[in-house]
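What follows is a structure written as structure tokens; I'll ask about it next.
In this view, the complex is presented without one of its protein chains, the others remaining in place.
Labels A, B and C are assigned to the chains in the order they are written; within every chain, residues are numbered from 1.
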Amino acid sequence: MAENVPVLIGLVLVAVAGTGAVLVRDPVRQSFVLSLLGLALAALFLLLQAPDVALSQLAVGSALTPLMVLLSVRKVRRKARSERREEHE
Amino acid sequence: MNGWTAAGTALLLCGVAPAACATATGPVSRRVPAQNLTTTLLSLVFLLLAQGFGRTAYVDTALVLSVLGPAGTLLYVRLLADRLAARPPRPRSLLATTALNYVAVPAVVVPLCFATGPGRALVKLLVIGGLLVLGSRTASRAVTAAVTAGHGLAGSAEGMSDG
Amino acid sequence: MSVLPYLCAGWLFLIGCYGLATSRNLIHAVGCLAVCQSATYVLLLAVGYRHGGTAPVFSDIAPGSRPVVDPVVQALTLTDIVIGATVTALLLSLVIQIAKRHRTVDPDELSELRG
Partner (left out) sequence: MSMRLRLWVLAAGVLGTATLFVLACAELPGFGGTWHPYGDRAVHAALARHTANTIASVNFDQRALDTLGEESILFGSVLGTLVLLRQTRDERRLPPEPARVAPPVRRYALIALPVTLLIGLYVVAHGQLSPGGGFQGGVVVATSLHLLYIAIDYRALERIRPVGLYEVADAAGEAGYLLIGAAALLTGAAFLTNFLPYGTFNTLSSGGTVPLLNAAIGVEVAAGIVVLLARFLDQAVEIVSGRDEAEDET
């Protein structure tokens, strides 16, 4: 049983991070939790003896996905802002 | 399960998990330094696990995280500069995070250096340690700079003002 | 313990589906889809795991000296993670297009526009 404790902790971290990523509704805050989910998944993959997969997850999850989400949010907010201005006029 | 794996697991549970909690909750000004701390501690966990599993090949994951982690933090600082400026982090908590970074890196890397002995693996370890320290130092400075210069940035065309 | 990782994968999938169904922001929905996707990674790698095994990478250990985990599922997962990121990019660009055309990213408002 003691052998399984690290994997168990990894699983719990992934499950909690995944649940958090869904329950946080604001996309900017969600991008933080998504990057945490990526890190937790990478840790779990390393514990499951899959360093290749962990590398893949780190490369994607630590900078790439948050960057794309934040850029989309910025573009969409810009749109929404100009829309609000129109209504005022 | 040997001592290194146990230490790695303990750091994962007692170091990474609380840092991750701080990243997931609270204002952006707390999330950004906490995100940096999470990636630093996680690279250290990877190093410990690599030693525990007896696989030097696993060290590559820590190497990649030691450069991409700070890149992610700087990205948040850059794209959320106005939010950082709106509610600046308390200098004391920022200082504590940085200090924790500085303490944790040598506390893990130095014993690992003794365990690996001289060779290519030692150089790799020292490079990772150096990158981690440099990365966390830059991250905390970037947060401070964004807070002080933030009000000017928020007004520019690139600032993401969202009310 | 013998089914726990599978259940964790199932939980990730279902919670992701819940988020997709109740999301009020398409960018958030894309994030929920990423959670669903990660369920498949956990399931695949859990199926391939072997107690006491190590990675089937023989650059630093001699072949046959230690039991190894299943490389096939790892190969499937690692390509899918990078592909998944580009598909996420495609979905986000669809969201940007929707925001341009309809000036909203709330799926409920969008269906009202159509109806």
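Heads up, the rule we're going with is that contacts are C-beta pairs under 8 Å (C-beta built on N, C-alpha and C of every residue); 3 or more make two chains touch, one makes a residue touch a chain.
A quick note: this is a predicted structure, and the numbers were derived from the prediction, not measured.
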item: Contact list for the unshown chain, restricted to visible chains; value: A, B, C
item: Contacting the left-out chain in the complete assembly, out of B:95, B:122 or B:145; value: B:145
item: Hidden-chain contact residue, picked from the options C:30, C:55 or C:105; value: C:55
item: Residue of A:16, A:43 or A:59 in touch with the missing chain, whole complex considered; value: A:59
item: Positions on chain B contacted by the hidden chain, ascending; value: 57-58, 60-61, 63-64, 67-68, 70-71, 74-75, 77-78, 131, 134-135, 137-138, 141-142, 144-146, 149, 152-153, 156-158
item: For chain C, the residues touching the chain missing from this view; value: 1-7, 10, 13-14, 17-18, 21-22, 46-51, 55-60, 63, 67-75, 78-83, 85-87, 89-90, 92-94, 96-97, 100
item: Chain A residues touching the omitted chain (full complex); value: 4, 51-52, 54-56, 59-60, 63-64, 67-68, 71-72, 74-75, 78-79, 81-83, 85-86
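Everything below uses one rule, namely that only the chains that are shown with their structure count from here on.
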item: Chain-level touch network, classified as line, ring, star, complete or other; value: complete
item: Comparison of A-B and A-C by number of C-beta pairs in contact, larger one; value: A-C
item: Chain B and chain C, separation of their C-alpha mean positions in angstrom; value: 24
item: CA centroid of chain A to CA centroid of chain C, Å; value: 11
item: Where chain C touches two or more other chains at once, by residue number; value: 54-55, 57
item: Residues of chain A touching at least two other chains; value: 3, 49, 51, 55, 59, 73
item: Residue ranges of chain A in contact with chain B within the complex; value: 2-3, 5-6, 9-10, 13, 17, 20, 24, 28-29, 32-33, 35-36, 39-40, 42-43, 46-47, 49, 51, 54-55, 58-59, 62-63, 66-67, 70-71, 73-74, 77, 81
item: Parts of chain B lying in touch with chain C, wherever the complex brings them together; value: 53-58
item: Residue ranges of chain A touching chain C (in the complex, touch as defined); value: 1, 3-4, 7-8, 11, 14-15, 18-19, 21-23, 25-27, 30-31, 34, 37, 41, 44-45, 48-53, 55-57, 59-60, 64-65, 68-69, 72-73, 75-76, 79-80, 83
